[in-house]
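A protein chain is absent from this complex, but the other protein chains hold their places.
A and B are the chain letters, set down in written order, and residue numbers restart from 1 in every chain.
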Amino acid sequence: MPDVNITIDGKKVTAPAGTLLIEACKSVGIEVPSFCYYPNLSLQGACRMCLVKIEKMPKLQTACTTVITEGMAVSTDTPEIHQARKGMVELLLGNHPLDCPVCDAGGECELQDMTFSYGAAESRYIEPKHHREEQQWSPVVYFDRPRCILCYRCVRVCGEGMDVWALGVQNRGVSSIIAPNQEDHLECEECGMCIDICPVGALTSGAYRYKTRPWEMNHVGTPCTHCADGCKTTLGVRRSDTGMEIVRGDNRDKSGINGDFLCIKGRYAFDFVDSAERITRPLIRKDGQLTPASWEEAFQLVGRNFRETLERHGGQAIGVFGSNRTTNEENYLLQKFARVVLQTNNIDHHRTADFPALAAALAGKSGRTASMRDVYSAPAILLIGSDPTEQHPLLAWQIRNNVRLHRARLYVVNSQSIKLRRQATLFAQVPESGGEAAFIDFLAGNAAHAGENAAQLQDLRDKVRAEPELVVIFGSELRGESIARLVNALPQAKFVSLGDYANSRGAADMGLYPDLLPGYLPLDKGSSFAADWGTLPTLPGLNFLQMSESAKAGQLKALYVVGANPINRFKVDPFAFSIVRIADAMGFEVHKLVPFRRGEPADMGQSRGAQSGEADRHAVWLEAHGLEPKMSPFDPMAIFDEIQRLVPGYEVARLNLMAGNDQHTEFSGLGALQDPGLIVPANDGLFTSGTLGRYSKVLNSVSENQHRTEQTEVAAD
Amino acid sequence: MADLVSHPDEIKIVSRRFGQGATKLDRYLELDGYKALQKALSMQPDDIINTVKNSGLRGRGGAGFNTGMKWSFVPKQSPKPKYILCNGDESEPGTCKDRLIFEHDPHAVIEGVVIAGLAVGSTQGYIYIRGEYRYLSEIMQKAIADAYARGFLGQNIFGSGRDFEVYWHGGAGAYEVGEESALMESLEGKRGIPRIRPPFPAVVGLWGGPTVINNAETLASVPHILLGGAEWFANLGTPKNGGTRLFCLSGNLERPGVYELVVLDDTACIVKFALRTMKFYQHESCGWCIPCREGTDWLKKTLIRFHSGGGLMKDIDNMYYLSENMLGRTFCPLGDAAAMPMMAFIKKFRQEFEDHLEGRPCACEGAAVEQLPVMAD
Partner (left out) sequence: MRFSDQFEQRFSEMLTHYPTKRSVLVPTLLYAQDETGFLSDEVIAEIAGRLELSELDVRNVISYYSMLTTKRRGKFNVQVCTNIACMLRGGEELFEHCEKKLGIGHKGTTLDGAFSLEEVECIGGCSWAPAVQVNYDFHENLTPEKMDRVLADYRNRLHE
């Protein structure tokens, strides 16, 4: 777009044609206040705070609805403007309860800030304020009605941003009020975006309200531990009796790849960390009973057993199962421990996507994977399988908003009528179990479609092929050969393979495979690792199902499980492992490995901070048991050095990463075809998150509250 | 239904068929009905627009914009259908002129709509009538059906090869819907919240298509202009405002009727008058923007107290200050419509407000005439 030159408060400003005046002001550091204006949501012109003076216009104009035009001369701070804004604040305060001392938003309130800026301190009105009782709309959403200033941000973010449309405006005039879809309560995706976007304390969160004053918190940015979308959540932490307590999750500084987006899990489901049932001490089975023990005792036991097993039966008698929720460094260290110390390739993890197949399909090609940012900007997207709204909320947000704001074309191929079809240019429903893979055969070939909705699929194939820039996103429905065919069928496209857990991709990248080293290198291509680590086991390892068989046959003698729940996931007979009694020190999965309490599965999460201590403990342990050679370094930074040195695809801008920014990594290894049966989708929905979710009070309370009956589909506006 | 009045000095143009039985199509035809439309069918669109422009016809809804000019803003080519929308949501207090047009001369409105359609290249028109006027909706629906039956509407009107569809649409009680963009929202089945402008309806209107919105009286004037000529019509009015217009006279009068203006005499209490006026705007504010939603409510609340004897001296200045803060700063003209009379009341009748404070009876001296600001066309 051509640039337009305007003058703001005497400053010459150049901005692309089509820019809103309020944004042009922002671009040169002139803040024009607003309540209702919110970037990327529809324009309202309702709060009248952004009034500015534009030369030749008789009245003050709203900067939020004015598109800049060549030669426009604007004043943003004259006495008239100041008075207009002060007048608006006064009018709002007329009915707004001044309960700031007990309001959650106190200290983080845009109305407070505006009152501070425009000095509307005097109250001119003596009539009583309109009062209405507070309402609880859901376990996590409370609405304090008198505090609402009707900026309609919540209504828009819910409708336009989330495509949920659960909020509306009821009544008119001074009786106007934000209303939830079920008259007195909400049935929605519980993302909390409405609370997050509320400029005042009208919408508050059940998880946070009345817990703290905002200034009592410290803020820690961290990746969300739930799905694989990689949102950043800023945890508000506060000192408490038991140390530090997490009281809030949000991303108000928009510093993550998710911008201001978070789903219910990222916003509230950090509470599993405080579960009373969380195992925080090692447990050792003594006389048939799991008994709390000291770390030293546990390490000694584990170290001794590993060494004995190794000496008596060799590395093939030991299995290692890694985690989709620990860091790259931890997983790297784990597979290195397996291969170097335990001398085994018997290492696996819960696979939710066929990353090795994509790595193989893309071998020798660069620039063929897409990032979460690309999904927001690509002119066209083909989504095959998966239900991002449920399983990848950020991805769904990016797709929706790309369609809404950039008019991207979305093509959806799915066996279910997933919600994202509402944004789709073309939606093709394919048969269940195998429909998506069959579609790839059709897409890759030139044959006419014989089955149902042939014309539609034909049309879709033509359109997708004709897209010059295309991002293809696929779920676990596509595995193995299908992925290779897909990549070859669309030579112009960039690909995204959807894993299900926070670090599914990292677990795969870091070589938690019996036949692949980090970077998807087959065992016989591991010379660089061998040069660094010394001798590596050459015998291909056992995958988890094979380990189970081996345990049954009495050959596998020990299994080391880190942060996972394989018995549950793979539905293998837990008694196959009855002789195997070694669990991760932090207690992931002991319940399932060893029937415990009610015999329910109960894998426990842990914060990343705790995990970085893990490596130190390993160090002590390894040293004590002579299992140490070549395992150092243990410092996460140093491990990352080693990863960057040895693992293909990790030549990333390190400073960017350390600054907490997102960093795209490519597949550079060779990959290898995997047994598709080992891929077991997590099938988590919006309100579940595997074991972590089962120990989140918020997720449980929301699940219990939901009557997730089939909602009638409604028009999107 | 509504009684008719007339005055010897009246020049009857829009009202010339009132009381003549023109709701019946045959009678309408006898009274030169649909002649203008047939004439328009033989004219070039630009000629129609120029005729209306030169006649000096201005919007009769309130904003008073030159009608032909408004039509000329509609793009010639449009990928989306163009629409004609007749604003018959007449809800302005003291206004009941459209009611008479619908009641006595519904075909004139239809004819005006079709002519507007021919002028801007639209083939579809809607006549929006406020929900309270149910009996007028029935009259209008009958008139539309009759016109269809004769081939004056629908396909190939008057055998011209041109098509035009006219539909009736009913409201359900909302003054704000008289604002043209709120009217479109309402017709689209939504809350009557005005739209952000630009874009203007002539470019992006109903369902995103270019739309001409005119008041019922404006459209009913159009056939007369086409038949009588632009010059004739222009000469009837002031240099910039051609033609005649209906005035609805009401209030304390000997003979109220449709001429115009609300008239107060010296028995009216200005505080009470102000209160009733603000009560109306408070009730009808759509609530979209802060100054109108909150401002009208505070004015009403303060005036209730003030009127009932609990007023304070500072209330008078506060009400003026508040109105000043609304004026020119609201999302649509409704806020101005509330603020302007309030400021005028205080400016012109401050003494009466002060008298109220002292508990004396209202000293209403002389008849005061207030012209209320009106909504956009």
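Operating definition for what follows: a contact is a pair of C-beta atoms (placed from the backbone, for glycine too) under 8 Å apart; a residue touches a chain by one contact, two chains touch by 3 or more.
Just so you know, these numbers come straight off a predicted model, no measurement behind them.
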item	value
Contact set of the excluded chain (shown chains only)	A, B
Touch criterion as defined above, residue of A:E183, A:D462 or A:E704 at the omitted chain	A:E183
Among B:F164, B:F280 or B:W298, residue touching the chain not depicted	B:F280
Selected from B:Y28, B:Y133, B:W298 or B:F345 as touching the chain missing from the view	B:Y133
Touch criterion as defined above, residue of B:G21, B:P75 or B:G173 at the omitted chain	B:G173
Selected from B:T23, B:S186 or B:T218 as touching the chain missing from the view	B:S186
Residues of subunit B in contact with the chain not shown	1-3, 5, 81, 90-96, 98-99, 126, 130-135, 165, 167, 169-175, 186-192, 207, 248-252, 256-258, 262, 264, 268, 272-273, 276-277, 280, 283-284, 286
Subunit A, residues in touch with the chain not shown (by the definition above)	165-172, 179-181, 183, 712-715
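The rule is short, and it goes like this: only the chains that are shown with their structure count from here on.
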item	value
Partner subunit B, residues of subunit A touching it in the complex	43-48, 51, 58-60, 65, 83-84, 87-88, 90-92, 94-95, 124-127, 149-150, 169, 171-176
Of subunit B, residues touching subunit A in the complex	174, 176, 191, 196, 282-291, 293-298, 301-302, 305, 312, 314, 318, 321-322, 324-326, 328-331
